[in-house]
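Subset of chains shown; positions unchanged.
In order of appearance the chains are A and B, and numbering begins at 1 in each one.
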Amino acid sequence: MQLGIIGLGRMGGNIARRLMLDGHTTVVFDRNVAFVENLVQEGATGVADLPALVAGLDKPRAVWVMLPAGAPTEDTINALSALLEPGDVIIDGGNTYYKDDIRRAQALSEKGLSYMDVGTSGGVWGLERGYCMMIGGDAEVVTRLDPLFASLAPGMGDIPRTRDRKSDDDRAERGYIHAGPAGSGHFVKMIHNGIEYGMMQAFAEGFDILKTKSSESLPPEQRFDLNLADIAEVWRRGSVVSSWLLDLTADALASDPKLDGFSGEVADSGEGRWTIEAAIEQAVPVPVLSSSLFARFRSRQQSTYGDKMLSAMRFGFGGHVETPKK
Amino acid sequence: MQLGIIGLGRMGGNIARRLMLDGHTTVVFDRNVAFVENLVQEGATGVADLPALVAGLDKPRAVWVMLPAGAPTEDTINALSALLEPGDVIIDGGNTYYKDDIRRAQALSEKGLSYMDVGTSGGVWGLERGYCMMIGGDAEVVTRLDPLFASLAPGMGDIPRTRDRKSDDDRAERGYIHAGPAGSGHFVKMIHNGIEYGMMQAFAEGFDILKTKSSESLPPEQRFDLNLADIAEVWRRGSVVSSWLLDLTADALASDPKLDGFSGEVADSGEGRWTIEAAIEQAVPVPVLSSSLFARFRSRQQSTYGDKMLSAMRFGFGGHVETPKK
C-alpha cells in the first residue's frame, strides 16, 4: 500500500522505514532535506513540498502527519486540506489534543476529506518493536488502511494471549485498535501517557526511598547499603512490578547506578496535563496522576514562592528563621 | 500559685512572664544562666540546678518542663522523677510524641508522681495573646493547677461566642481544655499542627499561582500584574479564608512582597510526621496533610534521585535528553 508521510523525525522516519520493510511504498517530506534524502536512499520517494507530495500519491490519498502537536500540525493540515480532494484521508499520528481532533474532523468532513487520529506509542523502539496504535476515525477508512496499521503494529509476538479473551476482532492482540470516532484515538493515547506518568513516579518514589536508605545521613544502624541495579534486575523476574519501564530502569541503573548523567529536571508534555483536565471535566479523582505531573513541575524549580511563604508564616508565628540560600 | 519551670527559651521564658504578670510565683531553671538572670530581674526565683529547683518548691510541687522533645525532655523528666515526691506533678509543655506521654505517665504513676502533657500553641505571640492549651492527664491534677492554666490561656477576649454552644465547662471558651488522659493533650496538639501544615500549604499554593500569573514567562495577554500584598490584605476582611495565618501572610507581604528574605527551604517537625502516622494507624485518608509534609521535604532538596530516574526512563523509551545541571 502507499502512504504519504510528512515529518521524518524520530517517529516519522521510522514509521516510513517499518512500512517499507513490510513492502509498502512511501512518499515522504520534511523541511529538513537531509531527512528526506536518508529515506530516499532507503527506498522512499522524496518530495520537496506539499503540492509535490499530493501530486505523488494515488487516489484516494492517505497522508500521515507526524509533527509536534499545536501549530506545526495545525498549519500543515490546513495547507493539506486545500490541496487534497474528496475521499482523501489525513492521519494525525502526533500527540494532538483530542478536542482539536473532533473540531478538525468536523471541518474536514465538510470538504469531503476524512480525518484519523492515531495515538502512537513506541518511541525510539518502534522500528524494532512495532508501534502500539490507538485509532480514532470512521470505521470504513480504518478498514481501508488496515494493511498499513497491521505492518506498523507489533503483532502478537511472543507475548502470551490473554486467557479469558474472546473477541472476533484480533487487532488489539496484534497491537492496534479502532477506539471510536475522531478524537478517541488521541484520547486513549492521552490516558496511556497519564498512566505512564503515574507508573514512572511510583518507581521513582520507591527507588528514592531505597537510595536514601543507603544514605550516610542516616545513623549506621538504620542504614542498608543497597545495590539498586541488582534490585531493579531481580524485580524483572517473577515480581508483581515487572514491566517495560522496569526493564528500562534496570538498563539505566546497570550503566549509571547513581544516575549522575541526569539533571533531575523533568519535562512534561501535553498529554499529562490534558489527562488531569479530562479527569476534572468528568469528576474523576486522580491523585496519583496529578501528583506525578506536579512532581515534574516541581523538579524544574530551585525553590518556589509558595515554599518561601511557608517560611514567612513560620517566622511570623514562631520566630523560626529560614534565611536565603547563599 | 507557684510553678517550677525548666527551659526558659522562646516559650518557657514567656510562660514564666505571663504567669508572673497575673500574680503567680515561679522558680526557674535553664542551663543558660543569662536566661535565668533575666527572669530573676522580672521577679522569678532563679535556681542553679534541678535539686535546687525541687528544694525551692512547696509541696505538692508542680514542675513545667519546656524543652525540645526527645532526649532533652526525656533526660530531664528522668532526673526530676528521682528528686520529686509522691503527689508532685511533672508537666511536659513541649511537643512530645503522645505515645511517649502514655509510657511516661505509666512509669511515673508507679512512683506516685503525676504527669501532664500540655500541647501549647501560641509561639512568640503567647506572652501577648495567651497560650492555647490542650491538656492530657488526671482530672484532679488538671483542676488543682487550674489557676495556672487560666492565667496562661488567652481568655475569651473579644472573640465572639459560638452561637449554638452549650456547655457547663467554659474552659474551651477561655482557651484551654482537658482533652483526656495522659497523651491526649499532645495528640490534639499534634493534629492541630497537622492542620496548620495543610492550611499553610493551601495559602502557599494559592499565592504561588497568583505570583506566577504575573510572571514574564507567560505571554502578555495571559498575564495579570497582581499586587499580592493587597490581595492578602483584602481577604482579611469578609472573605472565607480570613485567618490568623492570613494575617501573618499579609504582614510578611507588606514588608517583603517578593519574599526574597526567605530561602524556600522549609523545616518540618515531629508533629507533622506523627499526624500522618496516626492517620495511617487509623486508616484515615489524609492527602492534604501528607502533601503538605512532602512539600517541605521536597523544598530542602535541589533535585531528587527519583526525578533523575524519571529522566533516565524518558531517555530509555523516547530518547529524551535531560542532561546534568552545569
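Please note the rule applied: contacts are C-beta pairs under 8 Å (C-beta built on N, C-alpha and C of every residue); 3 or more make two chains touch, one makes a residue touch a chain.
Keep in mind the model is a prediction, meaning the values are calculated, not measured.
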2 chains shown - copies of the sequence in the complete complex
4
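We adopt the following convention: only the chains that are shown with their structure count from here on.
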Rounded Å distance between subunit A and subunit B, as computed from the means of their C-alpha atoms
47
Help me check something: in the complex, which residues belonging to subunit B touch subunit A?
10, 123-125, 200-201, 203-205, 207-208, 211-212, 244-245, 248-249, 251-253, 256, 259-267, 287, 291, 295-296, 298-299, 302-320, 322-325
